[in-house]
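Take this structure, written in structure tokens, and hold onto it; I'll ask about it next.
Right, subunit A next:
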Amino acid sequence: MDYQLFEIWTAMPTLWPAVYGLLLLLFVPALREDRQWLWGFAVAGMVLTIVVPSYMLYHIGSYGDYRETAGMLGMEMVRADRLSLSLDILFGVAGLLALLLMPVYLDRARAYRPEVYPLTFLSVAGMTIMVGTDNLMMIFLGLEVLSISLYVMCGIARETPTGIEAALKYFLLGAFSTGFLVYGVALLYGATGSLDLEGIASAVALGAPGLAPYGDGMLLAGMALVIVAFAFKIGAVPFHFWTPDVYQGAPTPVTAFMAAGTKAAAFGVLLRLLHTGLSSSIDVSSRWILALSVLAAATMIIGNVMALVQDRVKRLLAFSSVAHAGYLLLGLLAPLDVGVANVVFYLTVYTFMTIGAFAVVSVFQDAGHDADHISHFSGLWSRHPVLAVTMAVFLLSLTGIPPMGGFTCKYVIFLSALRAGHPLLALIMGIAAVIGAYYYLRVLVAMFFKPPEQELSAEIVVPSPTRVVLAVSVVATVLLGILPSYVLEPLSRISASLAMLP
Partner candidate 1 sequence: MSEATTFCLIVSAVLFGIGTLGVLPRRSAITILMSIEIMLNAGNLALIAVSRVLPGQGGLGLVDGHVFVLFVLAIAAAEAAVGLAIVLALYRLKRSTDIEVLRLLRW
Partner candidate 2 sequence: MGVVIAALTKVLLVALVLPLAVSIMTWVERRGSGIIQMRLGPNRVGPFGVLQPVADGIQFFFKEDIVSPFVHKPTYLMAPAVAMMAAFIAFAVIPFGGTLTLTSGQQVKLVIADFDAGVLFLLAASSVGVYGVIMAGWSSNNKYAQLGGLRSSSQMISYELSFGLAVIAVAVLAGSLRPIAIVEAQAASWWYVVYMPVGALVLLISGFAETNRLPFDLPEAESELVAGYHTEYSSMKFALFFMAEYINMITSAALLVTLYLGGYSVPAFVSSSLGLEGNWLTFAQLIVFVLKVSFFMWLFVWVRWTLPRFRFDQLLQIGWKALIPLGFLNVIWAAVLVWLGWV
């Protein structure tokens, strides 16, 4: 690939899903009834959404570790580096797996709404925008593209009270947190005179004797509010309240996509924002580290304790995702060169195992509703052994049992927490993991030991797209646990590429 060409390619990871999504949106009315075709187009497009950043990531080493472009006139607004490209691949994977789950959902739902396909593309585009930039404005816009698409996707089951309730809750609280983000960005902008992370970083570095050139308090307050906004997106305690309700109410494919994708995107932004924008002064970085430590501790504990008392698997997985956000926050606290690869790796594994788990849940549907009560899972071993084993793999991985991926990623995070000098948090993580084992086991027990409930003895049919999802997720979860170094090794080069221009 030619160097110049490569520079033009920089915006491709975003442009591709965006343009494809818009085109798809155009063709939805025409192809409405050709369900298979429409879905096929969507899947094909999403595959390319994975291919584009993969191709770039493969080549990026030849051209330095990152490229920037505005798509226009050479102003730095889009940034393609190892972090963004790795995460872009992840978003594509999450989108693809979700797309594979969707047709079954749409067939079973009361109304067929294929608009959800282009919306998936748009939200993937939003994610890529978020992580592929150095500019707070772009981060905000990407987040909003993502959020708006997701609000709608949550609400596509608008005939069901739970679906619309989930959408409204997600919307109200999400918009609320957007308010915090806007105000936080405004304060950061005021304190440093820049919306650019690079500018903020240099302002913070040169801010002596204070922290920022135009107002220390403003910088800190802005930082706090931005952290709050993203803590909301990742579902950190006490900003997590929406998570269980929305995860439960939203259509399962959307939940899977949301759980994996949004979290990855928000963490990608946090990595960039905190580690490159707000780390150039130890006074500043120590403060957000403290704040995130508190959040991480609370998140790990509350997430796990709450998951303990859930009877619905989707809700349980929602709280488990809260708990995992806590572990991920722990990875965030480590210095850049230690933590980044671990966080991204964790996100990778988490994407597969959580989407896999939700995919299993999505099999349990009756009359358009998710039949996800824990009792629906009882006796799964005798009803559908392969499905039971598959779910077991995901649950064990989520628990952190070696050699599943969940163990490996938890382990590296644990290690980085120790490395970063947070033994207490590491200890809390250990305790939290012990609690976590308990509720995952409940599902396992139900699946393997309890007899199937009589009224549920209808045969479980796993549609073939869902099978693909399950197969991919299982293989990835296990392989990432057994041979993670093939992923971790390349990821460890991210930190170098995150460094700012001199």
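Per the selection procedure, all candidates are chains of the complex that A comes from, given by their letters.
Heads up, the rule we're going with is that a contact is a pair of C-beta atoms (placed from the backbone, for glycine too) under 8 Å apart; a residue touches a chain by one contact, two chains touch by 3 or more; residues count from 1.
Quick caveat, the model's predicted, so the values are computed rather than measured.
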Chain touching subunit A (counting every copy) in this complex, out of 1 or 2: 1
Sites on subunit A touched by candidate 1 in the complex: 137, 140-141, 144, 148, 151-152, 155, 158-159, 161-162, 164-169, 171-172, 175-176, 178-180, 182-183, 185-187, 189-190, 193-195, 214, 244-246, 248-249
